[in-house]
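Dumping the structure here so I can ask a few things about it.
The other protein chains are all here in position, but one chain of the complex has been omitted.
Here is chain A:
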Amino acid sequence: MDLHIDGVTLVYPDGEQTLTAVDDVTLHVPSGETTALLGPSGSGKSSLLAVAGGLTRPTSGTVTFGDGEPVFTPTTPPDDATRVRLTRIGFVFQQPQLVPSLTALEQLELLSHLRGRKPAERRARALELLDAVGLAPWAHKRPGTLSGGQRQRVAIARALVGEPDVLLVDEPTSALDHERGTEIIELVTSLAREQDAAMLLVTHDESTLGSVHRLVHLRDGRLV
C-alpha cells in the first residue's frame, strides 16, 4: 500500500519560540519500493519519520496509506495512532531496541501477541522470519548474547512480522561498519519488496544505498 505524506509541517515549542522541524513536506512512497530520506543531522529526517509513523501528530498536513482516509492528522487521538502502528506499520530504529528479557523468537512473537494471534500461528510466523534474516539458529538467544548485526536483523524481522503496509526505518546502520551496513540495507529492502510494503528509510550514509529505488534530500525541514 502506498504511503502519502501530504503537506506535513511539524512545529515544536523551543523555549519561548518555536522550531519548524518539518516544513510543508509532500512525499509519495509506492508500495514495494524504498525511498531513502537523506540529509544532515537536524534536517528533520527523524521528525518526518515520527509523523509518518504516528509517533508525533503533525502541526498540519496528513499521512495516508493507499487510497483510504488519512491515518494521521493534527487531531488523531493517541489510541487511534497506537492501533495504526500496531496493525499497519513496521518500525526499525537506529538501535535495535530489543526487550532485554525476550529471546529473538519472543521479540517477534510479542508483536503477534499484541495483535491477538494464536500462539502456534505466531511462533510459525516468527520462525519463518528469523529464518529469512538468517537467525533461525539464534532464535532462543536473548539480545545480550547476540552481535550488533544480529540484533539489527532481529529488529528487521520484528518490523515485518505483522506484514505491515508501511515500513519506517531510522538509520539502521549507524552502529554497524560499512559492509554489514550495506548487508542490512539490502536485506530490509528486499524483504520490504517481497512483502509489498512501502518503505521510508532515513539515513545519512549514501554509500550503503545501492538497493533503494529513490533518494530524496531534506534540509532545514524542506525537501530539496
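The rule is short, and it goes like this: a contact is a pair of C-beta atoms (placed from the backbone, for glycine too) under 8 Å apart; a residue touches a chain by one contact, two chains touch by 3 or more; residues count from 1.
By our rule, contacts and distances are computed from a predicted model.
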| item | value |
| --- | --- |
| Undisplayed chain, where the name is taken from the UniProt record, one of "Circadian clock protein KaiB", "Cation:proton antiporter", "Alpha/beta fold hydrolase" or "Putative ABC transport system permease protein" | "Putative ABC transport system permease protein" |
| Listed residues A:Thr59, A:Gln97 or A:Gln195, member touching the removed chain | A:Gln97 |
| Full-complex contact with the absent chain, from A:Val8, A:Leu37, A:Ala50 or A:Leu176 | A:Ala50 |
| On chain A, residues whose C-beta touches the chain left out of the figure | 46, 49-50, 53, 55-56, 79, 82-83, 85-87, 89, 91, 93-95, 97, 99-102, 106, 109-111, 113-115, 142, 158, 170, 174 |
